[in-house]
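Note that one protein chain is taken out, while the other chains of the complex remain in position.
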Amino acid sequence: MDARPEKQERWDRRMEAPLAVASLLFLAGYTVRVLAHGMDRVWLDLCLAVTLGAWGVFIVDYVVRFRLSGLGPLRFVRAHLLGTIVLLLPLLRPLQMVKIYDGIQRRRRGKPRLTLYARVMAYSSLTVTLLGFAGALAVYQHERGASGATIRTFGDALWWAAETLTTVGYGDVTPVTTIGRFIAVGMMACGVALIGAVTGSFSSWLIQTFTREDEERPPGGTPGAS
Amino acid sequence: MDARPEKQERWDRRMEAPLAVASLLFLAGYTVRVLAHGMDRVWLDLCLAVTLGAWGVFIVDYVVRFRLSGLGPLRFVRAHLLGTIVLLLPLLRPLQMVKIYDGIQRRRRGKPRLTLYARVMAYSSLTVTLLGFAGALAVYQHERGASGATIRTFGDALWWAAETLTTVGYGDVTPVTTIGRFIAVGMMACGVALIGAVTGSFSSWLIQTFTREDEERPPGGTPGAS
Amino acid sequence: MDARPEKQERWDRRMEAPLAVASLLFLAGYTVRVLAHGMDRVWLDLCLAVTLGAWGVFIVDYVVRFRLSGLGPLRFVRAHLLGTIVLLLPLLRPLQMVKIYDGIQRRRRGKPRLTLYARVMAYSSLTVTLLGFAGALAVYQHERGASGATIRTFGDALWWAAETLTTVGYGDVTPVTTIGRFIAVGMMACGVALIGAVTGSFSSWLIQTFTREDEERPPGGTPGAS
Partner (left out) sequence: MDARPEKQERWDRRMEAPLAVASLLFLAGYTVRVLAHGMDRVWLDLCLAVTLGAWGVFIVDYVVRFRLSGLGPLRFVRAHLLGTIVLLLPLLRPLQMVKIYDGIQRRRRGKPRLTLYARVMAYSSLTVTLLGFAGALAVYQHERGASGATIRTFGDALWWAAETLTTVGYGDVTPVTTIGRFIAVGMMACGVALIGAVTGSFSSWLIQTFTREDEERPPGGTPGAS
């Protein structure tokens, strides 16, 4: 990170806004295609075009980064494993949008910033929300036509995503197709980790708060109290 | 907190008891309305009046706090996000009652106070209990009339709340209405965080206890032992 | 603890063995009564006698401790909340047997003792096992006759206890009676806390192990390696 050449950093900064826009367009295009599948063909094709166009932007960005890094292909993939996964599964791109949001936060240093724990919680909550939405979309797309499916509406898919990410898992609605189950396993894995982060930081924050409170209070009682 | 004007602090202290009473009245009124829905109309209207009256107290309190803070509306809402949510969803008010209870505890400094971990656990357990009760009430209200509902009695609703807050999630009873599911998602989110706090502090306490025990014991064995 | 009079300590030491035996007898008597309900009446009565006798020992022990403490009744109950709960629900007594086991371990100081994390894990695992067994017994007793029950054999009850304590909660077998559900809620609460302790200490141990390993290894590589 520290030894990173100037060129890469310039590219990073220049691509921040276009990538954020492309991420939103990808998500929007995919969302409309999945949810409004009864729409006129022209609009569906437009959505597809937007989605593929956004994907194209991601690929170009990835290739430029690869060139700038000066690494061999295998080494680059190993060093940017997360980036490579996100390239192949662009629905996970929202997870990188969170980084961009953090980047924006970092610029305006004048304003009071959130505490460490609040940031971990905000970051994790945002990621969980985006992940849940993307996962619900993808599962809904593959489940809605399946025979014996219990996830029949997008509302069901969102409800299922909430159940899964919090590991409650009622099981009233569950994916039955193979692809749906693969997506579900991915969501379980990510979800467990992210929920762990929220839980861990909330717990730490709570303990820290109580500790500080204990220290601030003088050990002796004020006369007249009680 | 430290630079907080004296006026605000006085308001805080003066409103503590009325707010606690209003919270209890709100919860009681709402509870009776939901559970005793076959009651005489007059009593139901009385309950409604009590509930709305308590809500009025919350609104007045919020407005006075806003005036005393001297902040613009947006800034005040941002700074008191939790307070604003609780104003709109007064069933969450019990979570603030816990703070009041803690405030009472703080006054009687003469008595031995609970350790840090015990307080985190007590705080979290109390909040979980109140949240579970409020959530069960709200879900029961929306589910009892729904077709295909599995939550048919208030007992079912309480059982469902316990399942959800501990993330066990058997799925024998689950909400089927949209509003019920929204409440459930909120409970899952809160529950996961609070359970995490209980778990984390119990775990820390256990480790601390064992550590202290190890330190207290001299390294060599007493002669005659074993 | 430190200022505890000598008499109490002597009582503690003298009662350790009888209490352990009484705990085992209580558990054994209760287990046989629940599982072998088709047995001859004489034996069932004997089991009941053993169970009640053991309970009597617990009550005597509690009363003696109360006398020795020199506290008022309310203060004693507040100071020994856990002990009071265990007196009323003697099936939870196994949780105190764990303490006795720890006491035995402490006596033989010559032998190498387990590390801190191993002890937390051993303690929690043992408690979880005992709690699961006791909970399965109690739930089985109340569920086996209920109409629409899914917990029909003791094997089902054990399977349900494992599901519940790990918060997996498949929901293929669930309690349907009110008492069964109350026991279940208690088990969920205890289980979440204890599993949290196991998880937390395992996680800490793993991180500690890796840290130590890193420190032990010299920073430079040995020539010829790789």
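Letters A, B and C mark the chains as written, and numbering starts fresh at 1 in each.
Keep in mind that, in the parts below, contacts are C-beta pairs under 8 Å (C-beta built on N, C-alpha and C of every residue); 3 or more make two chains touch, one makes a residue touch a chain.
Please read all numbers here as calculations on a predicted model, not as lab measurements.
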item: Touching residue (missing chain; options B:T51, B:Q141 or B:T167); value: B:T167
item: In chain A, positions touching the absent partner; value: 106-110, 116-117, 119-120, 123-124, 163-164, 167-171, 174, 178, 181, 184-185, 188-189, 191-193, 195-197, 199-201, 204
item: Residues of chain B (touch criterion as defined above) contacting the omitted chain; value: 167-171
item: Residues from chain C at the interface with the omitted partner, ascending; value: 155, 159, 162-163, 166-172, 195, 198-200, 202-204, 206-207, 210-211, 214, 217, 220-222, 225-226
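Note that only the chains that are shown with their structure count from here on.
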item: Copies chain B and chain A - interface residue numbers shared by over half, same or different; value: different
item: Distance from the mean Cα position of chain C to that of chain A, given in whole angstrom; value: 41
item: Where chain B touches two or more other chains at once, by residue number; value: 163, 167-171, 195, 199-200, 204
